[in-house]
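Some notes on the structure that comes next.
Note that one protein chain of the assembly has been removed; the remaining protein chains are unaltered in position.
This part shows chain A:
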């Protein structure tokens, strides 16, 4: 890593950034679902962070700001990698329905009740879960297992905080379709997380 500054605080800042880096990479990886792309986004972010760090007083303000930059870098890459061709899959209603039937069949009985094996279990305290490294590892694996289109809509909604209306414009699907996709993404993720969680030692 090269630094463009010669501030006397430099060692402290370097240590701070080094400590922050794994979190940044993990965050980018969850959304880009690609280790190399995540590293690139973080590199771009750190270059800006090193150039501008002197203007920040508090450590937490600095971290929030760095995460803000990273979100923009991730969004740039999501836009580049979105392989628009894939989005046409959403227009193909028969593909959609076949997939939906498969997913829903494994989760729900024909009468609409949960399948016994898919019935949600208790996960414990949400705040503790969010601080548990194992939870994030399972989440990472489960996001990677999602189909691209579904993962992208989920990321824009839950990590980037886009409204479903904004997602429509961003990826060119109807809002109704967006709600359907998010429902599937959430069902699949919660199911995957639970399986990964219970299977892990």
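We take it that contacts are C-beta pairs under 8 Å (C-beta built on N, C-alpha and C of every residue); 3 or more make two chains touch, one makes a residue touch a chain; residues count from 1.
By our rule, contacts and distances are computed from a predicted model.
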Inquiry  = Given that one chain of this complex has been left out, which of "Ammonium transporter", "Phenylalanine--tRNA ligase alpha subunit", "Zf-HC2 domain-containing protein" or "Molybdenum transport system permease" is its protein name according to UniProt?
reply    = "Zf-HC2 domain-containing protein"
Remark   = Across the whole complex, the chain not displayed is touched by chain A residues 18-19, 21-27, 29-30, 63, 67, 104, 107-108, 111-114, 119-123, 126, 129-133, 135-136, 139-140, 157-161, 163-164, 178-179, 182-183, 186-187, 189-190, 193-194
